[in-house]
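First the structure, then my questions, so here it is.
A single protein chain has been removed from this complex, and every other one stays in its place.
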Amino acid sequence: MNITAQVELCLRDSGMSEGLVLANAMNITSSVFINDDESGLLHDYEQWLEAIAPHEPVSQYRHNDTGEENADAHMKRQIMGREVVIAVTDGKLDLGTWEQIFYAEFDGNRRKHVLVKIIGE
Amino acid sequence: MNITAQVELCLRDSGMSEGLVLANAMNITSSVFINDDESGLLHDYEQWLEAIAPHEPVSQYRHNDTGEENADAHMKRQIMGREVVIAVTDGKLDLGTWEQIFYAEFDGNRRKHVLVKIIGE
Partner (left out) sequence: MNITAQVELCLRDSGMSEGLVLANAMNITSSVFINDDESGLLHDYEQWLEAIAPHEPVSQYRHNDTGEENADAHMKRQIMGREVVIAVTDGKLDLGTWEQIFYAEFDGNRRKHVLVKIIGE
C-alpha cells in the first residue's frame, strides 16, 4: 500500500521546510519501506519473503506455540524494515525519482497503524 | 536483551518532550531492533538467522581468512538492522503496543555498546 501521498499531507500540515520525517509501522508484523511502485515487483517481494520465511508449517516456529500463527510475519518485517527516515528540503520530501513509501502488513489480521513524526523548522 | 527501560531512562534524563531518539549498535556484529518481547519469537529469530547465514563451516566466508570466525555475525546484523529511530511525543517514546527495543550480539565475544542520541526540544 503506497502511503507517499499521506506522508506528504502530514508534511504540508506541519509547515516544516527543513528537517527529517520519520515514518514507522507501529505493528511488529508490518513494515514501512521505500521502493518502486511497480505491481510485478510488489508481487516478487511477497514470493521472495515467503521463500525466506515460510508461513507453513506454522509448527516450525516456537512463537506459534503461544496460539499465534504469525511468527513468519515477524521475520518478514525484519527483512523489509520497521521505518524510513526521509529528508525534508524546501518543504518537500527529498525522494529519488522512483522512491515511493509503502506500508506492508504481513499478518493479515492486524489494523494498519503508521506513525509519522516530523522535526525541523 | 530488552533495552527499552534504559532508552526510556536516557529520554527522561534528557528532558526532551518532542523529537527523535536514535538508538544504534556501535559494534558491527550486533543490532538494535524493535519487536516483541516473547521468548519463543526470540528463539525463532536465532534459528532463522542461523539458517540464512550459517556460522559453520567458517571457511565458507573469506572474511574468516583474517583469523576472525564471525563473518556470519556481520550478515545477521544486516538482516536485523543497526539502528532504530523512535518518535518522542509528550516526553515519552511513541511506541506501538507491543514494540520493545532489543540489543542483539551475534558474535559472542564482543562487549555490548549502544549509542542513544536524542534531539528535539
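Worth pointing out:
Every chain is named by a letter (A and B) in the order it is written, and numbering of its residues begins at 1.
In this section, a residue touches a chain if its C-beta (ideal position, glycine included) is under 8 Å from a C-beta of that chain, and two chains touch if they have at least 3 such contacts.
Worth saying up front: this structure is predicted, and the values here are computed from it rather than measured.
As for the chain not pictured, it touches chain B at residues 20, 22, 24-28, 52-53, 61-66, 71, 74-75, 77-79, 81-83, 85, 113, 115, 117, 119. Panel shows chain A; residues 18-20, 33-36, 38, 40-41, 43-45, 48, 52, 79-81, 84-87, 89, 94-99, 119-120 of it touch the chain omitted from the view.
Keep in mind that, in the parts below, only the chains that are shown with their structure count from here on.
The geometric centre of chain A is 18 Å away from that of chain B, both derived from CA atoms.
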